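Can you keep this structure in mind? I'll have questions shortly.
Of the protein chains in this complex, one is absent; all others appear in place.
Then we have chain A:
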Amino acid sequence: MSTVAEKRGFLAVLWDYLTTVDHKKIAILYLVSGGFFFLVGGIEAMLIRIQLAIPDNDFVSAGLYNELLTMHGTTMIFLAAMPLLFAFMNAVVPLQIGARDVAFPFLNSLGFWLFFFGGIFLNLSWFLGGAPDAGWTSYASLSLASPGHGIDFYVLGLQISGAGTLIAGINFLVTIINMRAPGMTYMRMPLFTWSTFVASALILFAFPPLTVGLFLMLFDRMFGANFFDVTMGGNTIIWEHLFWIFGHPEVYILILPAFGIFSDIISTFSKKRLFGYAAMVFATVLIGFLGFMVWAHHMFTTGLGPTANAIFAVATMAIAVPTGVKIFNWLLTMWGGSIRFTTPMLYAVAFIPSFVAGGVTGVMLASAAADYQYHDSYFVVAHFHYVIIGGVVLGLLAGTHFYWPKMFGTMLNETLGKITFWLFLIGFHGTFFIQHFLGLMGMPRRIWKFLPNQGLDLFNMISTVGAFFMALAVIVLLYNVVITQIKNVRVGNDPWGDGRTLEWAIPSPPPYYNFKQLPLVRGLDPLWIEKMEGRKEMTPAEPLGDIHMPNNSFIPFVMSLGLFIAAFGAMYQVDWRASDGADYVWSIPVLIIGMLITIGSMAVRSLKDDHGYHIHKEELMDDHDDKGGRE
């Protein structure tokens, strides 16, 4: 069978994607929905910057501004950056380790649909009486006082999508531990696989505190509990701790996979193996480990006392060491390499100084005493945008260009890609570099407007102009995607020509079973080893045989839909109780029906055996024409 899309009806394609358990299609689902939320979060950012372009502006109201900044942060972190990373993890990691799919294809699909419905639920708040407005951190003292259902949307939406993320993380852990091809030892895994592994471990340990925090918040807001209410004997600081015990590792969940993408790009386009591979692996693990010991540096000014502040400050600064190891290893990988400045490589090169700038301000913020000055100013805003955009978003854009051929079988236009790159880079530094100084000049973060003639006018205007450059870059990227898919020029196995790892040894996009025969891995950068010995493809590790495949399933969609419905019931029962049962009488039935749908579909999944199917050897033998073209 050919992997090139056949002409099929729209409904057939839609049904295929709604029921798919194939990691490559789930990757596309993550990419499309993560991309959609990225645009939504981007529009929110543009509205924020337009409001702050000139002093004393009345473009948006104060309340709407709070909702915009809250939803911008929440959307970008939970619904854009993480799903987009999951898109690349799904598309690439099983291929990089020589597996035919992830360990639990059904769970993979469930993880996606939970994330998707959680994200939709959260964003429906815009149309149902107002979005959450207590910042993406949703500190309890603020959020418990927030009227309306905004915070309820935040709590329930993140609870649902967080469950999806946790499932996805566990799935990748099991996949990487158990499904590596023969010869693929831990120390031969590509860096993107390694960073996915560590990031998944962080998800495993970091999301439960968030879940607990969200549940406590849920009980406080919807069922009259008082975990965070100081007047009733609760403690509002506990939310901050729980949030940041999750929140700080979350930053590393985002940045480590981006590091992995850059490591693979830099070694590919320098035509060298990664310098200091073992040190890179060790640094990745160490960053992941230390990431759990530093959360209180977000809370220096809450009055933890000098001892606690000092401990967390020192632990935070310690993270600069493994990060520095990585920076130098990237530089030394490029040193003496035969460098090709393709679009992904441009992103990788620009990432290094941009991220270092974010790291340096990070160390400044880590000094607890100095942090009292920077706290809640635009300096912090500039810092985390340098880390998140200069690290994660550049990584995502680089990954989009680098892995596009492997995901879709076409090459994004390089000229347009470079235009996107320059517009984005200039826009990014234009927007955020100047915000360091705005912060040092005393502009607080999260303010709705500032007054004229306080020395803030010009810099804010420059920042807004920069944001428009970034918006333009994203539009060029979208145009690039559209024309590339319309032209539909197919590419072969290894379109970049210098692929080193297993994913470049099979067609683009790969057939649905990935590897006809599992490859034999003989060292780090297995495809490069074969190339150096004059071969064009991997040596198989097994004879051609039947392949066991999972069946598609609609159950993950229904299971997630049930929770989505139940969430509305859980939320509006507050109004039902407040009105003494007069209004919103449908809320409790809706809650019950939603839960029944979820539990019922779980029961169906558990009770009905689904053994999958086999692709027979004979079919695989007929399938010899899907080798890639360009060599």
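Note that in this section a contact is a pair of C-beta atoms (placed from the backbone, for glycine too) under 8 Å apart; a residue touches a chain by one contact, two chains touch by 3 or more; residues count from 1.
In this section, contacts and distances are computed from a predicted model.
Considering only "Cytochrome c oxidase subunit IVB", "Xanthine dehydrogenase YagT iron-sulfur-binding subunit", "Uptake hydrogenase small subunit" or "Protein translocase subunit SecD", the record for the omitted chain gives "Cytochrome c oxidase subunit IVB", by its UniProt protein name. Of A:238, A:441 or A:574, it is A:238 that touches the chain left out of the display.
Summary of contacts with the chain left out: across A:36, A:205 or A:437, the touching residue is A:205. For the chain missing from the display, the contacting residue among A:142, A:279, A:293 or A:574 is A:293, taking the whole complex into account. For chain A, the residues touching the absent chain in the complete assembly are 173, 177, 201, 204-205, 209, 235, 237-238, 241, 245, 289, 292-293, 296, 304-305, 308.
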